[in-house]
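What follows is one structure encoded as structure tokens, with my remarks underneath.
Omission of a single protein chain aside, the complex is shown with its protein chains in their original locations.
Read from first to last, the chains carry the letters A, B and C; within each, the first residue is number 1.
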Amino acid sequence: MTSAAAEAPACTSDEMMTVTASRALRDGSACFVGIGLPSTAANLARRTHAPGLWMIYESGTLGATPSVLPLSIGDGELAETADTVVSVPEVFNYWLQPGRIDTGFLGAAQIDRYGNINTTVIGDYGAPKVRLPGAGGAPEIAANCREVVVIVRQSRRAFVESVDFTTSVGHGSGPGDRERLGLRGAGPTRVITDLGVLEPDPRTRELTLTSVHPGTTVQQVREATGWDLAVSADLRTTPAPDPHELAVLRSLTGRTPPTHDGRQGTR
Amino acid sequence: MTSAAAEAPACTSDEMMTVTASRALRDGSACFVGIGLPSTAANLARRTHAPGLWMIYESGTLGATPSVLPLSIGDGELAETADTVVSVPEVFNYWLQPGRIDTGFLGAAQIDRYGNINTTVIGDYGAPKVRLPGAGGAPEIAANCREVVVIVRQSRRAFVESVDFTTSVGHGSGPGDRERLGLRGAGPTRVITDLGVLEPDPRTRELTLTSVHPGTTVQQVREATGWDLAVSADLRTTPAPDPHELAVLRSLTGRTPPTHDGRQGTR
Amino acid sequence: MLVPLDEGVRELVRDGDTVALEGFTHLIPVEAGHEIIRQGIRDLTLVRMTPDVVYDRMIGAGCARKLVFSWGGNPGVGSLHRFRDAVAGGWPAPLEIEEHSHAGMANRYVAGASGLPFAVLRGYTGTDLVGRTPNVKAISCPFTGEELTAVPALNPDVAIVHAQRADRAGNVQMWGITGVQKEAVLASSRALVTVEEVVDELEPVPGQVLLPSRVVTAVSVVPGGARPSYTHGYYVRDNDAYQAWDAISRDRERFAEWLRTEIHGLPPAREGSAAKESA
Partner (left out) sequence: MLVPLDEGVRELVRDGDTVALEGFTHLIPVEAGHEIIRQGIRDLTLVRMTPDVVYDRMIGAGCARKLVFSWGGNPGVGSLHRFRDAVAGGWPAPLEIEEHSHAGMANRYVAGASGLPFAVLRGYTGTDLVGRTPNVKAISCPFTGEELTAVPALNPDVAIVHAQRADRAGNVQMWGITGVQKEAVLASSRALVTVEEVVDELEPVPGQVLLPSRVVTAVSVVPGGARPSYTHGYYVRDNDAYQAWDAISRDRERFAEWLRTEIHGLPPAREGSAAKESA
């Protein structure tokens, strides 16, 4: 058993990222799930260590237990397998806003050193280089979930010194900002990438590399980051996926039709 | 046919009041119905001249078509026969508040010359002579229905110079008051009693006797009123119930168990 | 999660709590109210849109310090005599009251369920309700300048509701007229639900409201727990009992006797011949 990591089957960096994200979800907790990597990670968690994970999709399906990965936040199977389906205003007002959701999963087109997220626009708002889908549920997920986990592939394009547009507030410009803004959740507690895991420094709130995935070097992570990335004194190596996790993940993604490409962030 | 009134069967003053109230409801209109006389009048209307009357009870039953008079605003038959049952917040917020209801029916323990209504307390609020049930849905029915019809037995005890407590605003203290208060409905357009019909004077908003029931004198109505009651120059005699109306009313009340005594105002 | 009623009340309801036993004619948690009387819980702030016979009993038994409500009556019958006696006569204890309109109370629960400190509505304006509580204030629309009314959120310590059934995980299902119960449960710190029965699987029903187990603290199986009100699909309203309450509750002594025999299961105090028929 001590050599489990060494024996772990080879996996892709996306698989590494998804399995790591799934492990961030506690059994019995409530999770606000977006389509794409968050949904894959949540469904993996529910089929491995967290069978009691309670998944909410913003379409109003509370406690959905889909047998395949949904292609959209409004797939029919989510409604069919949910404990109940409520209206969209109810999801946001009665479930998300009062802080009933433990974990919110978010994607990002850009993220800065304080975990602030852009999913709106690259470049100037009035004359955009790339117009992105926009906010969706993200601003209030980031504000009101007890904690937020961000899943995003790491690159200098995505990990920027300063986001072009703050769609969702992470830790603002540092300590005390969330409190000043009246945001009641803890904000991003983990950013899980294909290279490693970043967590806000408890003192400075700056995202700090706390774990690198097996086979990845700190230098590689720093090179994929658009700011001078801090590294934890207590840097760990992310435990590799175990064979069961990988088998379940591959079975899940294998059952998913090809139109689902897993790159849609919060939906 | 011209002698229909003369041939009308003898009826009680309560029957006269209920039939007159039922005639105030237009076919196809939406009516916010309270238990007691309003419910009796609305159900009578639906079985006579207004088969398309759409009845809302504040319990959330929209479009109920009960076969007997309900004993409470939350009877099971209301739910079973309704087009749909919605939550209580939805009744008030989505249906009453935006002005979707044509007619609100209200009862009163006291009513003053401007149609302001008390259903809260007789005497001093802190040391009441009679503690009444309170507001219920009445303040917002009075504010937000397109018009309000009040049904109340006429007496000096009920028709007072000034109400001990304004539970629901009628025409305030006269012309322009509803507009100043931001109340969007027209307020009480008719007060139907066991003696006659009072309507607000178009200029002064003061309740004015516009119709007396057959066999009732103006003097009788004035004696049952706690202020110097104005009488319309165009005073009419209320058309008596026709035999069909009376037969339907008696069949309705005959099917209603004796626990229903019809004196409960807005519920 | 599944506990006997006495245990559920003992664990969830404490002296001094703000408690909402909600129900809109249908599904009124009457038995839970009786258990609160039985346990002698005191100084409660009772909250409910439509306090009826169960609150009349709790007030008469001395459980309440304050009542927050919008319409207090015996539906289809008339007045609540114990409530009147407490307000006007201070018996068995003075009862503070805070009253609202239905629209106001409903929106106060909605704000509470939504994690907001207040709600906005078109209501109260021009009425004497405004001057009788600090909990109604004017608010201006920041876009149009129009003046509206604000009421603060209601967030009871405990909500108590009755429902048709629950599953073993504690998910609760109710249907028919469901009133403001969902909002009351979501607005409260704790929730006790009495149900007619527990089933393996909650077959969906048209018009159902489902309360996920994570917002329910305890479920107690209490068949008939809403009597004399009704449970849609299980039993009908006992209209005679509401009528009978009028006579029982008019008189302090007759009410005390009712409490003694019907709630506490003691032998009648006044009639020697009836003393053998203990409950």
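Going forward, a contact is a pair of C-beta atoms (placed from the backbone, for glycine too) under 8 Å apart; a residue touches a chain by one contact, two chains touch by 3 or more.
Values in this document were obtained by computation on a predicted structure and should not be read as measured data.
Trainee: Touched by the hidden chain, which of the shown chains?
Mentor: The omitted chain makes contact with A, B, C across the full complex.
Trainee: Tell me which residue among A:V88, A:A186 or A:A247 touches the hidden chain in the full complex.
Mentor: Of these options, the touching residue for the absent chain is A:V88.
Trainee: Tell me which residue among C:G115, C:P156 or C:G179 touches the hidden chain in the full complex.
Mentor: Of the candidates C:G115, C:P156 or C:G179, C:G115 is in touch with the missing chain.
Trainee: Taking the full complex into account, find the residue in A:A79, A:V218 or A:V231 that is in contact with the omitted chain.
Mentor: A:A79
Trainee: Spell out the interface residues on chain C facing the chain that's missing from view.
Mentor: Its contact residues with the unshown chain are 115-122, 135, 137-139, 141-144, 146, 148, 150, 152, 204-208.
Trainee: Identify the residues of chain A touching the omitted chain, counting contacts across the whole complex.
Mentor: 35, 58-61, 71-76, 78-79, 84-85, 87-89, 92-93, 96-97, 120, 125, 127-128, 130-140, 143-144, 165-169, 172, 177, 181-184, 257, 259-261, 263-264, 266-267
Trainee: May I ask you to list the residues on chain B that touch the chain which is not drawn?
Mentor: 30, 54, 62-63, 83-84, 93-94, 97-100, 144
Quick note on the criterion: only the chains that are shown with their structure count from here on.
Trainee: List every chain that touches both chain B and chain C.
Mentor: none
Trainee: Hey, which chain ends up farthest from chain C, C-alpha centres compared?
Mentor: Centre of mass proxy via C-alpha means gives A as farthest from chain C.
Trainee: Just to be sure I understand: the centre of a chain is the mean of its C-alpha atoms, right? Then which chain's centre is nearest the mean of all of them?
Mentor: Taking the mean of all protein C-alpha atoms as reference, the closest chain is C.
Trainee: Provide the C-alpha centroid distance between chain A and chain C, rounded to the nearest whole angstrom.
Mentor: About 42 Å, centre to centre.
Trainee: For chain A and chain B, what's the span in angstrom between their mean Cα positions?
Mentor: Centre separation, chain A to chain B: 58 Å.
Trainee: Touching at least two other chains at once: which residues of chain A meet that condition?
Mentor: As it turns out, chain A has no residue touching two or more other chains.
Trainee: Give the residues of chain C that touch two or more other chains, as numbers and ranges in rising order.
Mentor: As it turns out, chain C has residues touching two or more other chains at 182-183.
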